[in-house]
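Comments concern the structure below.
The block that comes next holds chain A.
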Amino acid sequence: MFGQANVLAQGQAEFPPSVEDFYLPSILPWGAHDNYWFTKITLMVWLAVGVLILFFLLSYRNPKLVPTKKQWFAESIYGFVRNNIAVDMIGHAGVRFAPYFTTLFCFILLTNAFAIIPFFQISPNSHIAFPAFLAVISYVMFNWIGIRHHGFVKYFKNSLIPPAPWYILPLLIPIEFFSTFLVRPFSLAVRLFANMFAGHMLLLVFTLGGFAMISANAWLAPVSVLSWVMTIALTFLEFLVICLQAYVFTVLTASYVQGALAEEH
Partner candidate 1 sequence: MSILAEVTGSTAAIGYGLAAIGPGIGVGLVFSAYIQSTARQPESSRMTLPYVWIGFAVIEALALLGIAFGFIWAGTAA
Partner candidate 2 sequence: MAGDQKPPSTGGPGDDPSGAGQGWTALSYLIGGMLVWGFIGWLVDQWLDLGGIATGIGVVLGMAGGIILVVRRLGTPT
């Protein structure tokens, strides 16, 4: 039950890849099997945090009127999130939240991108813990914003009581509660997790499938080339999914913030 690289190094590809393949061996006590305090995944998350902090610090350290290449890049990411997500979804009040959205977008984009960067090749977001925690942060934030903007009672009244006659309200309030306060964080987390999990699984199936076929018999060996070509094609598809999921997560967070700030439904 090792990671992809180990399996290939040993020359024995276990063909149907399983969930076990997502649990990489430990790094700090090197190669330990049931020690999950510092694994490749942990390393990648800290690396992503470090890279993002360094990148934005360095590119904004002495901003120039005519931006350098690095500054231009950082500014265009921030500008994209600010104008195309924050202001588009929320309006002028959205500029306040643009830093959070930019952090969220960059972090998810980078951790997702580890899925296809050579030698990393697995995304931390393919473990439910990371998307779940990101979703919890967004969830707490939009509720907090809504409560601060409207006051506790009015916020819950706004989001739980739909415009309807009083006698059907008992029927509707549980549904509203379910779809506003339970489904939202769940679907945020699961959407990102499932996409990254399925993406990694798909690449594993085609890569390991190629190895399985090349060692099966002489007739199947040429087909393994097809399998690896598929892997390359799917890597490009993964790239698309990576960008799309980072964007979708940020846009949905923005739309929940917008819903929390909205006056009346």
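Going forward, a contact is a pair of C-beta atoms (placed from the backbone, for glycine too) under 8 Å apart; a residue touches a chain by one contact, two chains touch by 3 or more; residues count from 1.
Candidates were picked such that all candidates are chains of the complex that A comes from, given by their letters.
Treat the numbers as computed from the prediction; the structure is a model and nothing was measured.
Engineer: Going by the contact definition at the top, pick out the neighbour of chain A in this complex from 1 or 2.
Structural biologist: Of all the numbered candidates, the touching one is 2.
Engineer: Please name which positions on chain A make contact with candidate 2 in the complex.
Structural biologist: Residues in contact with candidate 2: 80, 84-85, 88, 91-92, 162-164, 168, 171-172, 174-176, 178-179, 183, 243-244, 247-248, 255, 262-263, 265.
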